[in-house]
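Note that one protein chain of the assembly has been removed; the remaining protein chains are unaltered in position.
Our next item is subunit A:
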Amino acid sequence: LLLRAARPLLAGAGRGTGLGTGLGTALSTAPPREKKRWLRAYLELQRLQAPPQRRSEKPNWDYHAEIQAFSHRVQENFSLDLLKTAFVNPCYIESEEARRRQLGLDKEAVALQLQDNAGLAERGLRFARAYLAQCFEGAYPELPAKGIEALVNFLTSQELVSYVAQNLSIQDLTLCRDFPAPPDVLQRTFLAVIGALLESSGPERAGIFVRDFFIPQLIGKDLFEIWEVVNPMGLLLEELTKRNISAPEPRITRQLGVSTVLPVYFVGLYCDKKILAEGPGETLLAAEEEAARVALRKLYGYTENRRPWDYSKPKQGLAAEKAISSN
């Protein structure tokens, strides 16, 4: 309001002099009557306390233009009908039909001509999971199936997908019953967008899209933050027996402050007198478990100093396998 105070003051002064001088002039050209000064604080309070509205209900909204801008923003060529169906949620269709029935329209007018995004969402989810699983199998060949499944589940989980969708303005474009859109609706819509891209541009472009938006979410995350492992020592023993290495022997390598409240023990795991991994901990058991986790990280190749993800051109083999597996 402070910014625009200059103009209403001018307009008010103009109106005052105008009314004073030209009484016979037509009243239709007079500017709209302003709100009185003592009302402005109350109206401002009303404006601030109003419930949040969807962006589509506020002024200046063009759905078609917004959808086109979305496809340009993501630098993908969508077929606009598929994209529009991708944003339609089942809850929206139900609420719209209920509203029309309440308004008393006939049966034909009640049935909306819109299609759901459930099919697209399911296809998008299947494709994303398969593609991500393939990526991880290629990048970390030592990682077992459960680890890959944990990573893929984390990347297609509700919080992550709804976070990515929010930052791509999908919450403005979705048609759903509640506002603000709940995270599972956003997840379904984003997966439906991936499904629509799969149908319009093919598995290669969709794969690059999934890679560009999901894999950077793994930056800075540790393997065992994502994958809950209850018994790392048992898992380590299994891995070592698979590679025909003898069982590890834990030894204390360093210790500090043993008789204090905060001791630090470094336990090293030795196989045939050669060091495998070393891990710190507060108690000896915790240190041994941490050493087992460090050893597993080294074996699976998911250390902090591994090579960063390769975002160069997609490998040709992936595309062919994708096409075969999706068929």
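Just so we're on the same page, a residue touches a chain if its C-beta (ideal position, glycine included) is under 8 Å from a C-beta of that chain, and two chains touch if they have at least 3 such contacts; residues count from 1.
Note that contacts and distances are computed from a predicted model.
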Per UniProt record, name of the chain withheld from view ["Calcineurin B homologous protein 3", "Polycomb protein VEFS-Box domain-containing protein", "Large ribosomal subunit protein mL43" or "SEPT2 protein"]: "Large ribosomal subunit protein mL43"
Sort through A:178, A:212, A:238 or A:310 and give me the one touching the missing partner chain. A:212
Residue ranges of subunit A at the interface with the undisplayed chain: 3-4, 6-8, 10-11, 14, 31-32, 59-60, 62, 65-66, 68-70, 72-75, 167-169, 172, 212, 220, 251-256, 264, 266, 268
